[in-house]
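Reading through the C-alpha coordinates given below for one structure.
Here the complex is missing a single protein chain, while all its other protein chains stay put.
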Amino acid sequence: MSHPHFNEARVRTSFNNQPFMHTIQAVITKVEPGIVEIEMPVWDGVRQQHGFTHGGVVGSLADSACGFAALSITAPDAGVLTTEFKCNFLAPSVGEKLIARGSIIKAGRTLTLTEARIFALAEGRERLCAHMTATIMTVQGRAGIAD
Amino acid sequence: MSHPHFNEARVRTSFNNQPFMHTIQAVITKVEPGIVEIEMPVWDGVRQQHGFTHGGVVGSLADSACGFAALSITAPDAGVLTTEFKCNFLAPSVGEKLIARGSIIKAGRTLTLTEARIFALAEGRERLCAHMTATIMTVQGRAGIAD
Amino acid sequence: MSHPHFNEARVRTSFNNQPFMHTIQAVITKVEPGIVEIEMPVWDGVRQQHGFTHGGVVGSLADSACGFAALSITAPDAGVLTTEFKCNFLAPSVGEKLIARGSIIKAGRTLTLTEARIFALAEGRERLCAHMTATIMTVQGRAGIAD
Partner (left out) sequence: MSHPHFNEARVRTSFNNQPFMHTIQAVITKVEPGIVEIEMPVWDGVRQQHGFTHGGVVGSLADSACGFAALSITAPDAGVLTTEFKCNFLAPSVGEKLIARGSIIKAGRTLTLTEARIFALAEGRERLCAHMTATIMTVQGRAGIAD
(Lines give C-alpha, C1' and ligand atoms only; values in the text may rest on other atoms or scores of the structure.)
Protein backbone atom coordinates (compact mmCIF):
# COMPACT_ATOMS: atom_id res chain seq x y z
CA MET A 1 0.00 0.00 0.00
CA SER A 2 1.26 3.46 -0.76
CA HIS A 3 -0.17 6.87 0.04
CA PRO A 4 0.55 10.28 -1.48
CA HIS A 5 1.24 11.88 1.93
CA PHE A 6 3.28 9.02 3.37
CA ASN A 7 6.48 10.31 4.90
CA GLU A 8 8.39 7.87 7.10
CA ALA A 9 11.02 10.38 8.16
CA ARG A 10 8.34 12.77 9.39
CA VAL A 11 6.82 10.09 11.61
CA ARG A 12 10.13 8.96 13.06
CA THR A 13 11.23 12.52 13.76
CA SER A 14 7.93 13.41 15.41
CA PHE A 15 8.03 10.26 17.54
CA ASN A 16 11.55 11.05 18.66
CA ASN A 17 10.38 14.55 19.62
CA GLN A 18 8.10 13.04 22.29
CA PRO A 19 10.04 13.21 25.55
CA PHE A 20 7.56 10.87 27.23
CA MET A 21 8.35 8.03 24.83
CA HIS A 22 12.00 8.37 25.91
CA THR A 23 10.94 8.45 29.57
CA ILE A 24 9.29 5.05 29.24
CA GLN A 25 12.04 3.72 26.90
CA ALA A 26 9.72 3.20 23.93
CA VAL A 27 11.05 3.06 20.38
CA ILE A 28 9.33 3.10 17.03
CA THR A 29 10.12 -0.08 15.12
CA LYS A 30 7.96 0.04 12.00
CA VAL A 31 6.44 2.81 9.88
CA GLU A 32 4.32 2.02 6.84
CA PRO A 33 1.45 3.97 5.29
CA GLY A 34 -1.24 3.87 7.97
CA ILE A 35 0.66 1.40 10.16
CA VAL A 36 3.04 2.01 13.05
CA GLU A 37 4.67 -0.32 15.53
CA ILE A 38 6.10 0.77 18.88
CA GLU A 39 8.01 -1.37 21.36
CA MET A 40 8.94 -0.92 24.99
CA PRO A 41 10.94 -3.17 27.29
CA VAL A 42 9.04 -3.99 30.48
CA TRP A 43 11.29 -2.30 33.02
CA ASP A 44 10.73 -1.52 36.69
CA GLY A 45 9.77 2.12 36.22
CA VAL A 46 6.60 1.34 34.24
CA ARG A 47 5.03 -1.12 36.69
CA GLN A 48 1.99 -0.76 38.92
CA GLN A 49 1.52 -2.27 42.35
CA HIS A 50 1.02 -5.89 41.18
CA GLY A 51 4.17 -5.85 39.04
CA PHE A 52 2.25 -5.59 35.73
CA THR A 53 2.87 -2.73 33.35
CA HIS A 54 0.65 0.18 34.42
CA GLY A 55 -2.51 0.39 32.33
CA GLY A 56 -1.69 4.00 31.58
CA VAL A 57 1.62 2.96 30.04
CA VAL A 58 -0.14 0.38 27.90
CA GLY A 59 -2.56 3.12 26.90
CA SER A 60 0.33 5.48 26.14
CA LEU A 61 1.96 3.01 23.76
CA ALA A 62 -1.38 2.33 22.09
CA ASP A 63 -2.23 6.04 21.82
CA SER A 64 1.14 6.76 20.21
CA ALA A 65 0.75 3.84 17.79
CA CYS A 66 -2.69 5.15 16.81
CA GLY A 67 -1.67 8.78 16.50
CA PHE A 68 1.43 8.07 14.42
CA ALA A 69 -0.47 5.63 12.21
CA ALA A 70 -2.76 8.56 11.40
CA LEU A 71 0.11 11.03 11.07
CA SER A 72 1.84 8.73 8.57
CA ILE A 73 -0.75 9.63 5.92
CA THR A 74 -1.56 13.20 7.01
CA ALA A 75 -1.03 16.12 4.63
CA PRO A 76 2.30 17.88 5.26
CA ASP A 77 0.64 21.14 6.35
CA ALA A 78 -1.56 19.48 8.98
CA GLY A 79 -0.95 17.89 12.39
CA VAL A 80 -2.84 15.40 14.55
CA LEU A 81 -4.40 15.34 18.02
CA THR A 82 -6.12 12.51 19.91
CA THR A 83 -9.68 13.46 20.81
CA GLU A 84 -10.59 10.23 22.60
CA PHE A 85 -9.46 6.67 23.12
CA LYS A 86 -10.89 3.57 24.72
CA CYS A 87 -8.62 0.79 25.88
CA ASN A 88 -9.75 -2.70 26.89
CA PHE A 89 -7.37 -4.73 29.02
CA LEU A 90 -7.39 -8.40 28.11
CA ALA A 91 -4.46 -9.98 29.96
CA PRO A 92 -1.75 -8.80 32.35
CA SER A 93 0.99 -6.87 30.57
CA VAL A 94 3.92 -8.96 31.71
CA GLY A 95 6.95 -10.41 29.97
CA GLU A 96 10.06 -8.92 28.42
CA LYS A 97 8.53 -6.29 26.20
CA LEU A 98 5.31 -4.81 24.88
CA ILE A 99 4.60 -4.27 21.20
CA ALA A 100 1.85 -1.83 20.14
CA ARG A 101 0.62 -2.14 16.57
CA GLY A 102 -1.46 0.78 15.34
CA SER A 103 -3.49 0.95 12.15
CA ILE A 104 -6.29 2.92 10.55
CA ILE A 105 -9.90 1.74 10.53
CA LYS A 106 -11.18 4.69 8.54
CA ALA A 107 -9.44 7.90 7.53
CA GLY A 108 -11.72 10.92 7.38
CA ARG A 109 -11.28 14.55 6.46
CA THR A 110 -11.42 15.77 10.07
CA LEU A 111 -11.63 12.62 12.20
CA THR A 112 -9.75 9.36 11.63
CA LEU A 113 -10.61 6.21 13.54
CA THR A 114 -7.61 4.07 14.43
CA GLU A 115 -7.00 0.95 16.46
CA ALA A 116 -4.03 -0.58 18.24
CA ARG A 117 -3.38 -4.04 19.56
CA ILE A 118 -0.84 -4.40 22.31
CA PHE A 119 1.03 -7.65 22.67
CA ALA A 120 3.20 -8.84 25.54
CA LEU A 121 6.23 -10.82 24.45
CA ALA A 122 7.30 -13.47 26.95
CA GLU A 123 9.64 -16.36 26.27
CA GLY A 124 9.36 -15.85 22.53
CA ARG A 125 5.57 -15.86 22.43
CA GLU A 126 3.28 -12.90 21.82
CA ARG A 127 0.05 -12.57 23.77
CA LEU A 128 -2.65 -9.99 23.04
CA CYS A 129 -3.00 -8.01 26.25
CA ALA A 130 -4.93 -4.88 25.28
CA HIS A 131 -6.94 -3.27 22.48
CA MET A 132 -7.55 0.41 21.78
CA THR A 133 -9.68 2.43 19.41
CA ALA A 134 -8.73 6.10 19.15
CA THR A 135 -10.17 9.08 17.30
CA ILE A 136 -7.45 11.25 15.80
CA MET A 137 -8.31 14.77 14.68
CA THR A 138 -6.52 16.39 11.76
CA VAL A 139 -5.64 19.96 12.70
CA GLN A 140 -4.65 22.69 10.32
CA GLY A 141 -3.46 26.16 11.13
CA ARG A 142 -3.50 25.77 14.88
CA ALA A 143 -0.43 27.32 16.46
CA GLY A 144 1.99 24.74 17.74
CA ILE A 145 0.30 21.66 16.24
CA ALA A 146 2.40 20.26 13.46
CA ASP A 147 3.75 16.74 13.06
CA MET B 1 -19.67 9.79 53.64
CA SER B 2 -18.18 6.80 55.34
CA HIS B 3 -17.80 3.22 54.17
CA PRO B 4 -17.19 0.02 56.17
CA HIS B 5 -14.19 -0.98 54.01
CA PHE B 6 -12.61 2.48 53.77
CA ASN B 7 -8.93 2.31 54.57
CA GLU B 8 -6.90 5.39 53.71
CA ALA B 9 -3.57 3.85 54.64
CA ARG B 10 -4.18 0.92 52.33
CA VAL B 11 -4.79 3.26 49.38
CA ARG B 12 -1.76 5.42 50.07
CA THR B 13 0.52 2.40 50.51
CA SER B 14 -0.74 0.78 47.33
CA PHE B 15 -0.30 4.01 45.37
CA ASN B 16 3.23 4.36 46.63
CA ASN B 17 3.92 0.80 45.50
CA GLN B 18 3.35 1.85 41.86
CA PRO B 19 6.79 2.56 40.42
CA PHE B 20 5.23 4.23 37.38
CA MET B 21 3.61 6.93 39.50
CA HIS B 22 7.08 7.75 40.82
CA THR B 23 8.47 7.74 37.26
CA ILE B 24 6.04 10.48 36.23
CA GLN B 25 6.37 12.29 39.62
CA ALA B 26 2.71 11.84 40.55
CA VAL B 27 1.59 12.01 44.17
CA ILE B 28 -1.68 11.16 45.87
CA THR B 29 -3.13 14.25 47.55
CA LYS B 30 -6.57 13.20 48.77
CA VAL B 31 -8.18 9.92 49.84
CA GLU B 32 -11.79 9.78 50.94
CA PRO B 33 -14.33 6.94 50.69
CA GLY B 34 -14.78 6.52 46.95
CA ILE B 35 -12.77 9.63 46.07
CA VAL B 36 -9.09 10.00 45.22
CA GLU B 37 -7.07 12.94 43.97
CA ILE B 38 -3.69 12.63 42.24
CA GLU B 39 -1.39 15.45 41.18
CA MET B 40 1.59 15.65 38.86
CA PRO B 41 3.80 18.60 37.98
CA VAL B 42 4.01 19.13 34.22
CA TRP B 43 7.70 18.40 33.66
CA ASP B 44 9.66 17.85 30.48
CA GLY B 45 9.70 14.06 30.62
CA VAL B 46 5.91 13.72 30.28
CA ARG B 47 5.46 15.84 27.16
CA GLN B 48 4.59 14.85 23.61
CA GLN B 49 5.85 16.51 20.44
CA HIS B 50 3.74 19.68 20.74
CA GLY B 51 4.85 20.36 24.32
CA PHE B 52 1.54 19.24 25.86
CA THR B 53 1.42 16.44 28.40
CA HIS B 54 1.19 13.14 26.51
CA GLY B 55 -2.37 11.82 26.35
CA GLY B 56 -1.15 8.55 27.77
CA VAL B 57 0.13 10.33 30.87
CA VAL B 58 -3.20 12.09 31.29
CA GLY B 59 -4.82 8.67 30.93
CA SER B 60 -2.41 7.19 33.48
CA LEU B 61 -3.31 9.78 36.10
CA ALA B 62 -6.99 9.30 35.40
CA ASP B 63 -6.73 5.50 35.48
CA SER B 64 -4.95 5.63 38.82
CA ALA B 65 -7.50 8.07 40.24
CA CYS B 66 -10.30 5.73 39.12
CA GLY B 67 -8.66 2.54 40.34
CA PHE B 68 -7.77 3.91 43.76
CA ALA B 69 -11.20 5.48 44.16
CA ALA B 70 -12.56 1.94 43.74
CA LEU B 71 -9.89 0.38 45.95
CA SER B 72 -10.72 2.83 48.73
CA ILE B 73 -13.98 0.98 49.43
CA THR B 74 -12.94 -2.55 48.43
CA ALA B 75 -13.10 -5.41 50.91
CA PRO B 76 -9.72 -6.07 52.54
CA ASP B 77 -9.40 -9.56 51.02
CA ALA B 78 -9.95 -8.34 47.44
CA GLY B 79 -7.96 -6.32 44.93
CA VAL B 80 -8.81 -4.30 41.84
CA LEU B 81 -7.95 -4.35 38.13
CA THR B 82 -8.94 -1.96 35.34
CA THR B 83 -10.81 -3.80 32.60
CA GLU B 84 -11.37 -0.81 30.32
CA PHE B 85 -11.23 2.95 30.23
CA LYS B 86 -12.24 5.65 27.81
CA CYS B 87 -10.66 9.05 27.92
CA ASN B 88 -11.92 12.16 26.12
CA PHE B 89 -9.44 14.99 25.64
CA LEU B 90 -11.05 18.40 26.00
CA ALA B 91 -8.20 20.91 26.07
CA PRO B 92 -4.40 20.81 25.89
CA SER B 93 -2.82 19.59 29.11
CA VAL B 94 -0.53 22.51 29.72
CA GLY B 95 0.29 24.61 32.76
CA GLU B 96 2.14 23.93 35.99
CA LYS B 97 0.45 20.76 37.13
CA LEU B 98 -2.34 18.30 36.43
CA ILE B 99 -4.90 17.22 39.00
CA ALA B 100 -6.90 14.02 38.47
CA ARG B 101 -10.04 13.61 40.57
CA GLY B 102 -11.49 10.11 40.61
CA SER B 103 -14.86 9.06 41.99
CA ILE B 104 -17.35 6.22 41.80
CA ILE B 105 -20.42 6.31 39.57
CA LYS B 106 -21.72 2.93 40.71
CA ALA B 107 -20.08 0.28 42.85
CA GLY B 108 -21.00 -3.28 41.89
CA ARG B 109 -20.19 -6.70 43.25
CA THR B 110 -17.81 -7.55 40.40
CA LEU B 111 -17.60 -4.40 38.27
CA THR B 112 -17.47 -0.82 39.51
CA LEU B 113 -17.88 2.14 37.17
CA THR B 114 -15.72 5.11 38.03
CA GLU B 115 -14.96 8.46 36.47
CA ALA B 116 -12.12 10.96 36.64
CA ARG B 117 -11.83 14.58 35.64
CA ILE B 118 -8.38 15.90 34.90
CA PHE B 119 -7.68 19.58 35.41
CA ALA B 120 -4.70 21.59 34.25
CA LEU B 121 -3.61 24.25 36.73
CA ALA B 122 -2.08 27.33 35.11
CA GLU B 123 -1.55 30.72 36.73
CA GLY B 124 -3.84 29.80 39.61
CA ARG B 125 -6.75 28.68 37.45
CA GLU B 126 -7.98 25.14 36.89
CA ARG B 127 -9.20 24.09 33.46
CA LEU B 128 -10.92 20.79 32.71
CA CYS B 129 -8.73 19.10 30.11
CA ALA B 130 -9.85 15.46 30.06
CA HIS B 131 -12.57 13.09 31.27
CA MET B 132 -12.38 9.33 31.83
CA THR B 133 -14.80 6.57 32.66
CA ALA B 134 -13.19 3.31 33.78
CA THR B 135 -14.51 -0.10 34.70
CA ILE B 136 -12.72 -1.53 37.72
CA MET B 137 -13.02 -5.24 38.46
CA THR B 138 -12.94 -6.57 41.98
CA VAL B 139 -10.70 -9.62 42.10
CA GLN B 140 -10.58 -12.18 44.84
CA GLY B 141 -8.21 -15.05 45.22
CA ARG B 142 -6.13 -14.34 42.15
CA ALA B 143 -2.43 -14.78 42.83
CA GLY B 144 -0.60 -11.49 42.98
CA ILE B 145 -3.66 -9.22 42.92
CA ALA B 146 -4.09 -7.52 46.25
CA ASP B 147 -4.34 -3.83 47.01
CA MET C 1 -28.54 28.75 34.15
CA SER C 2 -29.32 30.53 30.92
CA HIS C 3 -27.55 30.46 27.58
CA PRO C 4 -27.74 32.90 24.63
CA HIS C 5 -28.53 30.13 22.13
CA PHE C 6 -31.02 28.23 24.31
CA ASN C 7 -34.18 27.48 22.38
CA GLU C 8 -36.55 24.98 23.96
CA ALA C 9 -38.95 24.90 21.02
CA ARG C 10 -36.12 24.02 18.63
CA VAL C 11 -35.12 21.04 20.77
CA ARG C 12 -38.68 19.75 21.18
CA THR C 13 -39.41 20.11 17.46
CA SER C 14 -36.19 18.37 16.47
CA PHE C 15 -36.86 15.53 18.91
CA ASN C 16 -40.34 15.08 17.55
CA ASN C 17 -38.86 14.89 14.03
CA GLN C 18 -37.03 11.68 14.97
CA PRO C 19 -39.22 8.82 13.79
CA PHE C 20 -37.19 6.32 15.80
CA MET C 21 -38.09 8.00 19.09
CA HIS C 22 -41.75 7.47 18.14
CA THR C 23 -41.02 3.86 17.20
CA ILE C 24 -39.77 3.11 20.72
CA GLN C 25 -42.43 5.35 22.34
CA ALA C 26 -39.93 7.78 23.84
CA VAL C 27 -40.94 11.31 24.80
CA ILE C 28 -38.94 14.35 25.82
CA THR C 29 -39.91 15.46 29.32
CA LYS C 30 -37.50 18.24 30.21
CA VAL C 31 -35.46 20.80 28.26
CA GLU C 32 -33.19 23.27 30.01
CA PRO C 33 -29.98 24.92 28.81
CA GLY C 34 -27.57 22.01 28.43
CA ILE C 35 -29.94 19.49 30.06
CA VAL C 36 -32.48 17.15 28.48
CA GLU C 37 -34.60 14.36 29.92
CA ILE C 38 -36.19 11.60 27.86
CA GLU C 39 -38.56 8.89 29.07
CA MET C 40 -39.75 5.63 27.59
CA PRO C 41 -42.19 3.09 28.96
CA VAL C 42 -40.70 -0.41 29.08
CA TRP C 43 -42.95 -2.15 26.55
CA ASP C 44 -42.63 -5.52 24.89
CA GLY C 45 -41.22 -4.26 21.60
CA VAL C 46 -38.00 -2.94 23.17
CA ARG C 47 -36.96 -6.10 25.02
CA GLN C 48 -34.09 -8.52 24.36
CA GLN C 49 -34.15 -12.26 24.94
CA HIS C 50 -33.97 -12.10 28.77
CA GLY C 51 -36.88 -9.68 29.03
CA PHE C 52 -34.67 -6.66 29.82
CA THR C 53 -34.72 -3.56 27.66
CA HIS C 54 -32.26 -4.12 24.78
CA GLY C 55 -28.92 -2.43 25.42
CA GLY C 56 -29.25 -0.70 22.07
CA VAL C 57 -32.50 0.92 23.19
CA VAL C 58 -30.87 2.11 26.40
CA GLY C 59 -28.06 3.47 24.25
CA SER C 60 -30.59 5.14 21.94
CA LEU C 61 -32.26 7.00 24.78
CA ALA C 62 -28.89 8.02 26.17
CA ASP C 63 -27.60 9.13 22.76
CA SER C 64 -30.68 11.26 22.19
CA ALA C 65 -30.43 12.79 25.67
CA CYS C 66 -26.78 13.65 24.99
CA GLY C 67 -27.35 15.01 21.50
CA PHE C 68 -30.30 17.19 22.45
CA ALA C 69 -28.50 18.47 25.56
CA ALA C 70 -25.81 19.72 23.16
CA LEU C 71 -28.35 21.01 20.62
CA SER C 72 -30.10 23.02 23.33
CA ILE C 73 -27.20 25.49 23.41
CA THR C 74 -26.07 25.27 19.76
CA ALA C 75 -26.04 28.36 17.55
CA PRO C 76 -29.19 28.59 15.39
CA ASP C 77 -27.27 28.18 12.12
CA ALA C 78 -25.52 24.95 13.22
CA GLY C 79 -26.63 21.37 13.78
CA VAL C 80 -25.22 18.44 15.76
CA LEU C 81 -24.01 14.91 15.03
CA THR C 82 -22.82 12.18 17.40
CA THR C 83 -19.26 11.11 16.58
CA GLU C 84 -18.90 8.47 19.28
CA PHE C 85 -20.49 7.20 22.45
CA LYS C 86 -19.60 4.71 25.13
CA CYS C 87 -22.25 3.14 27.28
CA ASN C 88 -21.64 1.16 30.48
CA PHE C 89 -24.43 -1.12 31.65
CA LEU C 90 -24.76 -1.19 35.42
CA ALA C 91 -27.99 -3.03 36.15
CA PRO C 92 -30.76 -4.70 34.17
CA SER C 93 -33.08 -2.18 32.53
CA VAL C 94 -36.32 -3.46 33.97
CA GLY C 95 -39.33 -1.81 35.54
CA GLU C 96 -42.10 0.43 34.26
CA LYS C 97 -40.08 3.04 32.46
CA LEU C 98 -36.61 4.32 31.68
CA ILE C 99 -35.49 7.91 32.20
CA ALA C 100 -32.41 9.23 30.40
CA ARG C 101 -30.90 12.44 31.75
CA GLY C 102 -28.39 14.12 29.46
CA SER C 103 -26.07 16.99 30.33
CA ILE C 104 -22.92 18.68 29.10
CA ILE C 105 -19.49 17.97 30.57
CA LYS C 106 -17.69 20.51 28.38
CA ALA C 107 -18.94 22.49 25.42
CA GLY C 108 -16.32 23.13 22.75
CA ARG C 109 -16.24 24.98 19.47
CA THR C 110 -16.30 21.81 17.35
CA LEU C 111 -16.66 18.94 19.84
CA THR C 112 -18.85 18.88 22.94
CA LEU C 113 -18.55 16.14 25.55
CA THR C 114 -21.83 15.10 27.08
CA GLU C 115 -23.00 12.43 29.50
CA ALA C 116 -26.25 10.68 30.23
CA ARG C 117 -27.44 8.61 33.15
CA ILE C 118 -30.24 6.16 32.52
CA PHE C 119 -32.52 5.21 35.38
CA ALA C 120 -35.05 2.41 35.56
CA LEU C 121 -38.18 3.30 37.48
CA ALA C 122 -39.78 0.36 39.27
CA GLU C 123 -42.38 0.54 42.01
CA GLY C 124 -41.69 4.21 42.55
CA ARG C 125 -37.94 3.86 42.93
CA GLU C 126 -35.28 4.94 40.45
CA ARG C 127 -32.23 2.79 39.90
CA LEU C 128 -29.18 3.85 37.87
CA CYS C 129 -28.88 1.22 35.14
CA ALA C 130 -26.52 2.72 32.55
CA HIS C 131 -24.10 5.58 31.94
CA MET C 132 -22.99 7.11 28.65
CA THR C 133 -20.44 9.65 27.54
CA ALA C 134 -20.91 10.95 23.99
CA THR C 135 -18.98 13.31 21.76
CA ILE C 136 -21.28 15.63 19.83
CA MET C 137 -19.91 17.51 16.82
CA THR C 138 -21.22 20.92 15.87
CA VAL C 139 -21.75 21.03 12.12
CA GLN C 140 -22.21 24.13 10.03
CA GLY C 141 -23.04 24.37 6.39
CA ARG C 142 -23.40 20.66 5.76
CA ALA C 143 -26.38 19.89 3.58
CA GLY C 144 -29.19 18.29 5.52
CA ILE C 145 -27.73 18.78 9.00
CA ALA C 146 -29.73 21.34 10.91
CA ASP C 147 -31.37 21.03 14.29
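A, B and C label the chains in the order they appear, each numbered from 1.
Quick note on the criterion: contacts are C-beta pairs under 8 Å (C-beta built on N, C-alpha and C of every residue); 3 or more make two chains touch, one makes a residue touch a chain.
Given the structure is predicted, the values throughout are model-derived calculations rather than measurements.
When the missing chain is restored to the complex, the residue among A:L90, A:L121 or A:V139 that touches it is A:L90. Mapped onto subunit A, the interface with the missing chain covers residues 86, 88, 90-91, 105-106, 108, 113, 128, 131, 133, 135.
Against the chain not shown here, subunit B presents residues 83-84, 86, 111, 135. Within the complete assembly, residues 14-15, 17-24, 44-51, 54-57, 59-64, 67, 79, 81-89, 144-147 of subunit C touch the chain that is not shown.
By our rule, only the chains that are shown with their structure count from here on.
Subunit A and subunit B have CA centres that are 22 Å apart. If you average the Cα atoms of subunit A and of subunit C, the two centres end up 33 Å apart.
Centre to centre, using the average C-alpha position, subunit B and subunit C are separated by 28 Å. Residue positions of subunit C touching 2 or more other chains: 86, 135.
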